[in-house]
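Omission of a single protein chain aside, the complex is shown with its protein chains in their original locations.
Let's turn to subunit A:
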Amino acid sequence: MTMKVLVPVKRVVDYNVKVRVAADGSGVETQGVKMSMNPFDEIAVEEAVRLREKGAAKEVVAVTIGAQAAQDVLRTAMAMGADRAILVRTDDTLEPRAVANVLKAIATREEAGLICMGKQAIDDDMNATGQILAAKLGWPQGTFASAVTVADGRVEVAREIDGGTEVVSLTLPAVITADLRLNEPRYASLPNIMKARKKPLETIEIDSLGIDTASRLTVVSVAEPSERKEGVKVNSAAELVEKLKTEAKVI
């Protein structure tokens, strides 16, 4: 199998951090906040590496778009088993449409046979880049994947849907977006972290790609959601039912 798997990854505020809205309402505080690879992207890296380990793929290439600091998620991807990485360097924040334009250029240059990525980033929660990218490439999509099987030039994807699971069969090349249950990502071992430092990491200036990365959305403001008030503790189930009936009038 000669297939190359491209894995786009994103550097986001770590999932354990409680984010704070910036005082001027322009966004959230990211200064001095712990950053990590988007958790769904870790699942995508794991799946791509497993495909290579099973012999279904030849090479796993991680790609990210961002500032120099975004290199750290590429090193993490390589410590998990990606063979090499590409940083598309920019200081701007790109929307999913613009990200898809960049990824399309990279996928075409790399002649990727499969793109495996997280279903959503936990910062903007858009859940859109994979689908937009598939449309722009004219490739089929297997979104919210919980199982992936590559065989005979096709990929079969089990998908999480509202009432259960659906299975679709796609021609290759294709885009897959990873959901939670697809796998449990491995921890990078110390030797593999050391090895990852020596793996090739190429930097491409975004301007050199000559593509449209304009934003179509303007952020008017970012605000805190209204807080709920802490309620009362009750001592027994009977007291709870009483309060739900007479006070909250909900049952």
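Keep this in mind: a contact is a pair of C-beta atoms (placed from the backbone, for glycine too) under 8 Å apart; a residue touches a chain by one contact, two chains touch by 3 or more; residues count from 1.
Keep this in mind: contacts and distances are computed from a predicted model.
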| item | value |
| --- | --- |
| The complex's invisible chain, by UniProt name, from "Twin-arginine translocation pathway signal protein", "Acyl carrier protein", "Sugar ABC transporter permease" or "Electron transfer flavoprotein subunit alpha" | "Electron transfer flavoprotein subunit alpha" |
| Which of A:A23, A:A151, A:L190 or A:A223 contacts the chain that the document leaves out | A:A223 |
| Touching residue (missing chain; options A:M35, A:A105 or A:I122) | A:I122 |
| Of A:P8, A:G81 or A:P96, the one touching the omitted chain in the full complex | A:P96 |
| Those residues of subunit A which, in the complete complex, touch the missing chain | 13, 15, 18-19, 21, 28, 40, 95-97, 100, 120, 122-136, 139-141, 143-144, 146, 156, 159-171, 174, 179-181, 215-225, 228, 230-238, 240-241, 243-244, 248, 250-251 |
